[in-house]
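Take a look at the following structure, please.
Excluded from the complex is one protein chain; the other protein chains are retained at their positions.
Here is subunit A:
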Amino acid sequence: MTGDGAAVVDAVEAVAERIEDERAHLTELDSAIGDADHGGNMARGWAAAAEAARDLDDPDPQTVCKTVGKTLMAEVGGASGPLFGGSLVFASAELDDGIDAESAVAFAETYLEKVEDRGDARVGDQTVVDALTPAVHTFKKSVETDELPPLEALAKAVDAAERGVAFTVPIRAKKGRASYLGWRSVGHQDPGATSALYILEELLAVAADALDAEIPDVDATSPTIPDEAAEDDSAAAEDD
């Protein structure tokens, strides 16, 4: 458990660093369709969150998530506070017994549900939901149906999120500041969805590092069929 907590702190630090690196890019995306504060708000929030996480004494994953979520809510000053941070506090309830494949799926689903509820947004509204939904669905399917190793499932989720971010470009914003632009929001990549992708990419990198493994090269859209093939083989064997 302690090891998991330390890995989660590492992940928060990696996210803070990444968001700081991408700050100008996120602000540029947000200045095209919003109020140009996403990069600055997220960078400030995650820097404070990383500091708060570092200050925790030997925390479990749930405590790290709660602390980070509360810090984001207090520091961000925009919609990303309740969406990224508030949902984290809420979903941390799924981590009572630490992180394993099962609790990670529950955490991801609860997080997405809270973001949808709080933002009153659905897929296709040109929001963070467009990145999170394919990521969470792909992760759940990879773990529960395909029974892939968690790291591979997470890699698939990241690939799915990347496709979700690309999906925000040719659609019209229905929520957030960009929705005030109407059709002029078409052709722009959503900053919040982009941030979610960066966060997931850093989670994957830190998870691979913690497991001392390479990041699996996967494609979210490729079906997983080896189990079916194995079942076919055994079925064929029974027929014989």
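Quick note on the criterion: a contact is a pair of C-beta atoms (placed from the backbone, for glycine too) under 8 Å apart; a residue touches a chain by one contact, two chains touch by 3 or more; residues count from 1.
The definition used in the following text is that contacts and distances are computed from a predicted model.
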Absent chain per UniProt: "Cox cluster protein", "phosphoenolpyruvate--glycerone phosphotransferase", "Cobalamin import ATP-binding protein BtuD" or "Terminal quinol oxidase"? "phosphoenolpyruvate--glycerone phosphotransferase"
Of A:Asp4, A:Glu22 or A:Asp37, the one touching the omitted chain in the full complex: A:Asp37
Quick one: which of A:Gly39, A:Pro82, A:Pro134 or A:Gly164 touches the chain that's been left out? A:Pro82
Among A:Gly5, A:Pro134, A:Gly176 or A:Pro191, single out the residue that touches the unshown chain. A:Gly176
Can you list where subunit A touches the absent chain? 35, 37, 41, 73-83, 86, 118-119, 176-177
